[in-house]
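Quick one: the structure is below, and I'll ask about it shortly.
Missing here: one protein chain of the complex. Every other protein chain is in place.
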Amino acid sequence: MTRSATHIHAAGYSLNLVGLLGFLIVVVWAMVAITAPWITPYPIGEIVDFDYFGPISDKFWLGTDYLGRDILSRILMGARYTVGISLVAVTLSCSLGVTLGMTAAVVGGWLDTILSRLLDALNSIPSKLFGLVVVAGVGSSIPVLILTLGVIYTPGAFRFARALAVNINTMDFVTVARARGEGTFFLIRSEVLPNIIGPVLADLGLRFVFTVLLLSGLSFLGLGVQPPDADWGALVRENIGGLPFGAPAVIFPSVAIASLTIGVNLLIDNLPQKIRDRSN
Amino acid sequence: MNKHVLHLVLARLVIAVITLVIVSFTVFAATVLLPGDVVEILLGQAATPEAVAGLRAAMHLDDPAIWRFFRWLAGILTGNFGISYANNMPVADLIGPRLLNSLKLAGITTVFSVPIALSLGISAAMWRGSWFDRAVTVLSIGVVSVPEFMVATSAVLVFAVYLKWLPALSFANEIHSFGQMLRVYAMPVITLSFVISAQMIRMTRAAVIETLNTPYVEMALLKGASRARLVLRHALPNALGPIVNAVALSLSYLLGGVIIVETIFNYPGVAKLMVDAVSTRDLPLIQTCAMLFCMVYLLLITTADIIAIVSNPRLK
């Protein structure tokens, strides 16, 4: 006797409608980031309207910015910077953090102590502050941003992966493999990793949200992506002058950020339990 | 407090000190060891080589980095934070009044948001699955997943542009009346409260729900205890550690939030000072502000950990 809820079933997994909505939002933004140069209605740098902070119109779907440039085109192109930089940075931090975290958990002893202490210390520098300090020291460019964001979120990924791996490490099947005489690399790759990969990927999604938020924050402060390029945070900064009269140019870049981060959150929150708690 | 607890607390303090040393090294390294010559910034491109060499010697820039680190650390410890590059004033004098302003902002926000956030988090956990719980959860997820500047701009749009209750961006530095103070502080406090409350609600709710799922709460239910008794007498005392931790962590979000909020509302605090210092590459000022922020953060999480240790009933 079974009853089924509002679930979509595919490839052995089921996703509910809210999760599907999140998934669609993420896919749309990913497509936009890839195809941006070919789908922008106007060249992004070109002043196309005599009016600045122009309203929504047939010609300019999302209005124009403080110089009279088309906001829709700038948002579509901005997706490249926001999604691209965040994705590379989060991949960097997660692969580094997860590798170190699993190694620390499996090897244990002094290696674990030193790595944990060091990365915990790094974690106790507030993320925005870290960004500020680095930009003050080195100046801002896209590679510097990617590296900085990557370093900032490595300790979090480390801590998360280590905690999961420590639990797995106490399981009897790891003890069995140890008693069989297996080496550290086999233990990490074959016994631990397959059992934490689900939660680790979910965590990567959440960390992607943090990265997007921090990048936008830094750009908003003028420390992130530098003109003439602009990610969504920089678009808000450029057009903040339109805020007192509620110009669309300042609202829509914010909406773009929110739609992406909320979309990822919805997707992660509604992932099947099967993926999220593989470790249990 | 017994010996075991004392031992744990001391160990936690030692860890805090070690962390502080590593953090200060990181801050120093990020600002000084990386390329970009300070002297060039100070004297400009046109300076003569003699002038550059003279200033380098005066600032000990030719010493090994590790020596400069220790000299700098010793300075911080003795209250000598150095001289600002930008206007030749002692850093301490620049920071002093600004720090007071920031503390005021943070203090008002804390007094405002902690009670509200805790009661919302606890009551959402108490009526888990209800419409109230769902509304609180959705709202807090929403706030957590948007950048702080968006909360600020939304607040401006709602309260200033559409409702016209408050000035859009208040630049008033002189405060003569209570009404004026309310107007100056309202927007930054509202924004910061939203930012830190969302985290606090989520974490408090999770902590209480976790203790509500324990066998001893089920046992109390089977004794005939009411829902209020389950939460207040059985779950809350055991969730105290995690809740204090949630509060401390959320307050640490103040540090991130304050950077954005002070910038957007042009509020004369330490964070605004620091953001301005970044654009002038005023390294001593940046270093000191960074250390200040890190110390506040460390203080918060260390306090939270110590409260968690002391409040753990199993260690009594």
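Note that the chains take the letters A and B in the order they are written out, and that residue 1 is the start of every chain.
Basically, a residue touches a chain if its C-beta (ideal position, glycine included) is under 8 Å from a C-beta of that chain, and two chains touch if they have at least 3 such contacts.
Methods note: contacts and distances are computed from a predicted model.
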Which of "PPM-type phosphatase domain-containing protein", "Acyl-CoA dehydrogenase family protein", "ABC transporter ATP-binding protein" or "Tryptophan synthase alpha chain" matches, in UniProt, the chain that is not displayed: "ABC transporter ATP-binding protein"
Given A:109, A:143 or A:181, the one touching the chain that is not displayed: A:181
Touch criterion as defined above, residue of B:221, B:249 or B:299 at the omitted chain: B:221
Chain B residues that touch the omitted chain in the full complex: 213-226, 229, 233-234, 237-238, 313-314, 316
Chain A, residues in touch with the chain not shown (by the definition above): 1-5, 7, 14, 171-173, 175-182, 190-191, 194-195, 273-274, 278
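The working rule: only the chains that are shown with their structure count from here on.
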Chain B residues within the chain A interface of the complex: 15, 18-19, 22-23, 26-27, 30-32, 34-36, 141-142, 144-150, 153-154, 156-157, 160-162, 168-169, 252, 255-256, 259-260, 263-264, 274-275, 277-279, 281, 283, 286-287, 290, 293-294, 297-298, 301
Chain B-facing residues of chain A, complex: 117-118, 120-122, 124-130, 132-139, 209, 213, 216-217, 220-223, 233, 236, 240, 243-246, 250-251, 254, 257-258, 261-262, 264-265, 269
